[in-house]
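First comes the structure, then the notes that go with it.
Missing here: one protein chain of the complex. Every other protein chain is in place.
And now, chain A:
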Amino acid sequence: MSDAANPPVDDVANEGNDDALGAFASGVETTEQFPLQVEGLRKSFGGITAVDGASFEVEAGTLTGLIGPNGAGKSTTFNLITGMLKPDSGTVTFNGEDITGLEPHEIANRGMVRTFQIARELSDMTVLENMMLAPKQQRGEKLWRSVAPVVRDDVREQEEELLERVWEVLDFFDIDHIAHEYAGNLSGGQRKLLEMARALLTDPDMLLLDEPFAGVNPTLEKKLLTHIHELREQGYTFLLVEHDMDLIMNNCEHVIVLHQGKVLTEGTPDDIRSNEDVIEAYLGGNV
């Protein structure tokens, strides 16, 4: 278990204010070589087996792509890892701890945060409220602390620290100009940026991005990728579900191919590119 998994939020704001990235990232100190390990994951809905014994590992500090044709079980796998669904069998291990069957919030609090395929902004909250929501272990999340007269000053103090972090992240993602806007009024691309920014504010070790580039224009896509690479160099680990093969091949160090709920193959982009099975799976042949 890394030290970074549960840092007190108020310490974070004091770090490296000069560096936009350092300001909101407390630094990732994952000790495990493979922070995420998935073993024999299985889930069926009625008669359909969506995930059928998938096993893989994600190496620390990498950008790992998870690809597969439609219906291969990518989104279900994501939901099983992050606790949105409970697996029928199999285990998920994060930073050396068995997290199978934990609630989504318990998993998020251990440092693994996801984004959604269709951006799920909180429409009737402003961008700033969306962002302020994310940081973990806020004192004011205790009802009595928020209400009681003297204690509320502590909450106020922490809110001020959080607000600085939030504005730094807004600047970093270049969405500071829409900070006061209701999230429901944003464009599709802006929502994607908001979601990633919001996920980062939870101070995770690992981010699971479900098709972060779907519906995003090429300029923004490039920008998002730049952000992802910068964050990866800092030590964040990424698992990325994506349809765009070229994008995966050009950006990921490691690629896992899912097919019919199982891991078909995995390896470097070059391995995958030349793999006959993968080509067949994507062209719809019988494997």
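The definition used in the following text is that a contact is a pair of C-beta atoms (placed from the backbone, for glycine too) under 8 Å apart; a residue touches a chain by one contact, two chains touch by 3 or more; residues count from 1.
Keep this in mind: contacts and distances are computed from a predicted model.
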*For the complex's missing chain, which UniProt name, "5-methyltetrahydropteroyltriglutamate--homocysteine methyltransferase", "Enoyl-CoA hydratase/isomerase family protein", "Branched-chain amino acid ABC transporter permease" or "Iron dependent repressor"?*
"Branched-chain amino acid ABC transporter permease"
*Of A:Arg42, A:Arg152 or A:His243, which one is in contact with the hidden chain?*
A:Arg152
*Thinking of the whole complex, not just what is shown, which of A:Lys86, A:His177, A:His229 or A:Arg273 touches the missing chain?*
A:His177
*chain A, residues in touch with the chain not shown (by the definition above)*: 82, 84, 103-105, 108-109, 113-114, 116, 120, 122-126, 128-129, 132-134, 136, 138-143, 146-147, 152, 155-156, 159-160, 163-164, 166-168, 171, 174-181, 184-187, 189-190, 193, 198-199, 202, 217, 219-220, 222-223
